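Here it is, the structure, as structure tokens.
The chains shown are only part of the set, and none of them has been moved.
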Amino acid sequence: MTAAVATTAPVVLVLIIAILLQQAWPAVTHFGPAFLTGVNWNPVTESFGALPAIFGTVTTSFLALVIALPIGVAVAVFLAEQGQQTFRGVIGTGIELLAAIPSVVYGIWALYVLAPWSYQHIEVPISDRFGFIGWLSQPGVRSLFNASLVLAVMILPTLTAISRDVIRAVPRGMKENAVALGATWWETTWRVILPAARPGIFGATILALGRALGETIAVTMVIGNRYEIPPSIFSPAYTLASVIANEFTEATGTLYPASLIELGLVLILVTLTVNVIALLLVRSTKDRFAA
Amino acid sequence: MNRNARRRYASGASLAIVYALTVLALIPLGLVLWFTVSKGFPSVLHPEFFTNSFRPVGVPGAGIVHAIVGTAILVGLASLMAIPIGILGGVYLAEYNVARWASWVRLASDVLVGTPSIAIGLFAYALVVAPLHHFSGYSGAVALAILMLPIVIRTTEGAVALIPNGLRESGLALGLRRWRVSLQLILPAAAPGVITGALLAVARASGETAPLLFTAFGNQHLVFDPNGQLQALPLTVYQYALQPYKSLQDQAWGAALVLVVMVLGINLISRWVLRRQLRLASSL
Amino acid sequence: MPRLTFEKELASLRESLVRMGTLVESQIEAALNALRRRDGGEAEKVRTQDQYLNELFRQIREQVFMVISTQQPVARDLRYLMGLQYIATELERMGDYAVRIARMTSTLVALPDKPLRAEFGLMGELAIGQVHDILEAIIDQNVPRAREVASRDNEVDRLWHRVFEDLVREMGEGPTDTDGALRAVTLLLVAHNLERISDRVTNVAEDIVFLETGQVVELG
Amino acid sequence: MMADSRPFIQPLVQAGRPELRALNGAGEAKVKTEQLSFYYGKNQALKDVTFEIPERRITAIIGPSGCGKSTLLRVFNRMYDLIPSARASGTVLLDGEDVLSTRRLLELRQKVGMVFQRPSPFPMSIRDNVAFAPRLLGWNSTRIKEVVRQSLERSALWDEVKDRLDDPATSLSGGQQQRLAIARCLAVSPQVILMDEPCSALDPVATLKIEDLMAELMKDYTIVIVTHNMQQAARVSDFTAFMLMNPDGRYGELIEFAPTADLFNQPQDQRTEAYITGRFG
């Protein structure tokens, strides 16, 4: 009985892929591999290519990660320190709560607050100085960069929370030993604790990456939804999720929705691989200290 | 000595940097809350906001009751589907985790947690909407259920796994049946953790937009029939926010505030429950 | 917290010791009776009895062993065990003296009878009294009593010296024959052994002081 | 005289010496183990263990870690069933009934109670902890009430908790929790009690309390204790089994089984002596 129930998870997972594949089949057969490399998206001529969306998705996510990772780990280290527990507790809880805030809320905030601000105080100044570098020119309110920015804010809590747990999982004895050997706080953290936690933190990172890749709403609201490989990180772009979110409901015919669903399929496969890697890594750390 | 002085200095400096970064991290997160509250507050002040449903732009007294009700129905249905299954599954994973494929189940549910909600929306669409040829609350509930299921499973398993093995052994050593030990000794001990899991799942589900876009789809009127289209809070925020009309944008902020309060509320409760669980487990 | 097992074993050990003491006492008594009544049979019995005494002694030692190796006693407990064992050793010796007296009795029985001088009776009384009382001191762990008993040693010594001098003078004066000499010498040795017994009592007293207080003292 | 001098020797013999105490009345084999071998999947954990656990006596199993003493203990109540791939061969007879093959597992475990290293009290009141199993066994409340009291009394906990039976068990100290665990297992009135390092998590004071308790329980129960603390084995047990891991086979085997007093004074086997005198390895 329970055994049967327990299998629902894998069953569902397989179902999802199977059904989406079946739904996407027309597109898969019609475009073949070219779908992944095609650059235009034209419902009228029914020519669809996923590359710009894929590019958008991947770049936004990685950019977000680059911004969030160092900060996240730093905060995690801060939180894992003992002392002023209540204080750290409050901050920790606060950050975890922010992980729970619906993405649509981040979206609206990004749309009306973050994006304008970042346009004025980040994009413009940078492009003024470094505009001569192509991909730092043409600042815009709705841009790939701002999407990354909001993503960074959104994954920061996850990143922090998991990293903190991993760091806390490092046996206290290690810290004590290092300190007893006359190591400073930094030496202890940097040479003993973080190395011990490394795999776990890496796992957390990739997990966050997965989140970023799949994030739909917030990105859709600020990325500008232009279906092209943007010339600059400050220009509008598109992501797999956004395309689906924006176009699926009005998609007509067979090939158009099929293509959209194929986009979804691509998205799933990307996140799936990323996730699997992450999970295996996290697990390995846990086991290390379980022994 | 000299070197040691340098070491102390380096250590101090790096500590300072860590603190600085923490502050930096807190700023945007703080701002999110601040703006949601400050911008959403005005619209929340009107009682109609909670009693009335959609009014065309310009017509005063617009409200979001239809969205709240919709969310309630969707999440309610989803919970009915996801939570019981999730709990049993979680207990099974923790209690019989020796089974070879258990680790696969675990991996699957983890992956499911990470699957983009939009894709799950697509799935629900293909599974329910397409065959029935109309958007419906049911399809939305299905989507949300799929979102919730892995969360419930994993948190339940986590909570159960937290219970020291000694408890299990002691129970069996007293000559009690395996399933009795699992359900009458272990599960009660893990109850708070399990509840936490359920609550978190609910919170997550009630905040999701993407899966509802082409399942529940949305509805401007207050309806209770899950077989038809349903509005939901997140949908409201999403749709109104992108409108050029100030009034709708304000309603969006208002809805956002309601949503945030709801979600954070649930979270805080679950957290409180969880803390009791941890204290208990550690004392076992 | 009692440490039941350990206490139980200590108790049984003390008990065995008391048994041993009683046996010793009866041995000495028997030996002296034999001497007084010139009863060769009784003397013989004393000698055979001695084996039980040795057996008891062996067992007490073994028991002490077992308790030490299984209970890891320290401080007072250990002292107590060792003390009991010291005492056992002394008792076993006393037993030997009883046997020796018995042996000499057998010699005397073979010789022509003569009235036994009063001192022997006295010394016997005293010695037996000491042994008896020291046993009580052991049982009710009574240190002052032990000291008191030890102090009586002097009296016995006095008697022993008197007996010695008298016998020597006797031998010196007047015409003697081998039998006479043999008898005198034997009696002398009997007295000597009685004196040794009361010495041992002193040692036991010292051991009691030790096992109760942990102090090493020289009595008498 | 010959005759009435015997008593001087006889009673003494019984007093201090477990192996002789064992001879009168109780002490017949309660559990017979013959040629017991044990495997975790491919690797063998025990080989040809053969000995007899005497009734209403305390039997200690000692040996360095990895010698399989815990494994052996877990055979007697089939705890190893929890581990798949665990397999036992040979025979283990409890009152003549085969333990390894019995289908009546629940009865077996009620007959053979077990106390673990960590007391792990159930997350409920002290009373409910003791009453837990009886309730599931569907005893009527009066009987349960009775049992709770008895068990707590026997485990020398009653006086300490009788006024707070409804407090959570977790509010007890480590030592008390362990005694509660014992009470819990007494509640189903077992005949054999297996103890797996019952004191290794306790401080000396609590430890000695438990040891005294064992000495008490011995009167009515057959106790088997696994401990890596030799001194403890020496202190509490009547019989001792010494186990060692076979250097080649990497499996545990029984080196020597004897009355405790003998084993600690005149061990028959070189390795035993080496181990108990600390000249080992």
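Every chain is named by a letter (A, B, C and D) in the order it is written, and numbering of its residues begins at 1.
Keep this in mind: contacts are C-beta pairs under 8 Å (C-beta built on N, C-alpha and C of every residue); 3 or more make two chains touch, one makes a residue touch a chain.
Small disclaimer: the values here were computed from a predicted structure and weren't measured.
Enquirer: What copy number does each protein chain type have in the complete complex contained in this file?
Expert: Across the whole complex, the chain formula reads A x1, B x1, C x2, D x2.
Just so we're on the same page, only the chains that are shown with their structure count from here on.
Enquirer: For chain B and chain C, which third chains touch each of them?
Expert: Touching chain B and chain C alike, sorted by label: D.
Enquirer: Quick one: remove chain D in your head and tell me the pieces the remaining chains form.
Expert: No chain D: A, B | C.
Enquirer: If I average the CA coordinates per chain, which chain comes out farthest from chain A?
Expert: Comparing chain centres, C lies farthest from chain A.
Enquirer: Using the average of all C-alpha atoms in each chain as its centre, how far is it in Å between chain A and chain B?
Expert: Using C-alpha averages as centres, the distance is 18 Å.
Enquirer: Rounded to the nearest whole Å, what is the centre-to-centre distance of chain B and chain D, using the mean of the C-alpha atoms as each centre?
Expert: Between these chains, centre-to-centre, one finds 49 Å.
Enquirer: How big is the gap, in whole Å, between where the Cα atoms of chain A centre and where those of chain D centre?
Expert: 56
Enquirer: Quick check: what residues of chain A touch more than one other chain, meaning two or more?
Expert: As it turns out, chain A has no residue touching two or more other chains.
Enquirer: Is the chain-to-chain touch network here best called a line, a ring, a star, complete, or other?
Expert: line
Enquirer: Let me make sure I understand the interfaces: which chain pairs count as touching?
Expert: The list of touching pairs comes to A-B, B-D, C-D.
Enquirer: In the complex formed with chain C, which residues of chain D make contact?
Expert: 1-2, 5, 8-9, 11-13, 15-17, 205, 208-209, 211-212, 215-216, 231, 234-236, 260-261, 264-265
Enquirer: Which of the residues in chain B end up touching chain D in this complex?
Expert: Residue list for chain B touching chain D: 98, 164, 166-177, 180, 184-185, 188-189, 280, 283-284.
Enquirer: Chain D touches which residues of chain C in the complex?
Expert: Contacts found on chain C: 1-6, 8-9, 11-13, 15-16, 19-20, 22-23, 45, 48-49, 52, 55-56, 59-60, 63, 65-67, 69-72.
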